[in-house]
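Only a single protein chain was left out; the remaining protein chains are all shown in position.
Coming up: chain A.
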Amino acid sequence: MTAKTRLRLLLSVPAIVLIFVFMILPITNMIEMSFRTPGTSEPFGPDYTGMHYTRILGDGYYWGVLARSLLTAGLVTVLCLIVSFPIAWHLSRARGLKAVLLYACIVSPLMTGVLVRNFGWMIVTALNGPLNETLMALGIIERPLRLLFTQGLVVLALVHVFVPFMVLPINNALRNIPESLTEASASMGASRMQVFRDIILPLSFPGIQPGMILVYVLAVAAYVTPALLGGQMVSVMPTLIVGELTGTFQWPFGSALAITLSVSTVIVVVTFTMLTSKLMERAKA
């Protein structure tokens, strides 16, 4: 390594310090915090204990909330995929000005804060809001649906938050499929269904898998949406954790909850990756 290269590598020091000091240390610190005894005047006590984990694992209530968090995130991920695939396909085939406008439509929500977007859904799904009015005009429902503070609205808003995260990687994968490939197989008599199943879907998997993992990980830990749109009615792990930390100041117990959630998420993601590794290999072959 020349002196010049070494000097250049030194430029990474501030960034490494930033990530190490303000992220890796604090998260390691949180693991330690989860084994602290509860504090009386301070947010945590001086001694160590495993009681928070035995409390969580021994209480059906926490199992229920954890299960709801993991399942909700799973549902959000699958719905995201269903919504994102057609958008990504359509986008990957667009060119010129049309492509720019479509990108703008997808990226504008992405660059708008989650809170603002959730607020938008409060207006859309209000009792006299556009959704209820449309459904009533179409004769699908007779009286307006009350959607605020329901699980359904939380799922809908989360799907909306994460669709761009799924569209972009799938779009990038689809862009790499040459049009000649789909055209050739169609001209050789493959039906649209066959082209989709045998070519497009497998080749887009390198975009689908990371997209699904990213959305799942972010959805499991999403706080704003359930807090604003689920209210007190829909408790999930993130709202519980923030409640412990800011409401009752039980830092050790809050940390134990956060770590339980993280470990469960990692288990789900690793299982998913293993189950889908065959599909990934097939896409690369």
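By definition in this document, a contact is a pair of C-beta atoms (placed from the backbone, for glycine too) under 8 Å apart; a residue touches a chain by one contact, two chains touch by 3 or more; residues count from 1.
Rule of thumb we're sticking to: contacts and distances are computed from a predicted model.
For the chain of the complex excluded from view, the name given in UniProt is "Inner membrane ABC transporter permease protein YdcV" [choices: "Cell division protein FtsX", "Na+-transporting NADH:ubiquinone oxidoreductase subunit D", "Inner membrane ABC transporter permease protein YdcV" or "Molybdopterin synthase catalytic subunit"]. Across the entire complex, the residue among A:V78, A:V124, A:L201 or A:M280 in touch with the chain not shown is A:V124.
For the options A:I56, A:L70 or A:I87, the residue in contact with the chain missing from this view is A:I87. Touch with the chain omitted from the figure is made, among A:Y62, A:Y223 or A:F272, by A:Y223. Chain A residues in contact with the hidden partner, per the touch definition given at the top, are 4-5, 7-12, 14-16, 18-19, 22-30, 33, 43, 83, 86-87, 89-90, 93-94, 99-100, 102-109, 111-124, 126, 128-130, 160, 163, 168, 179, 182-183, 186, 192, 195-196, 214, 217-218, 220-224, 227-228, 238, 241-242, 245-246, 251, 254-255, 258, 262.
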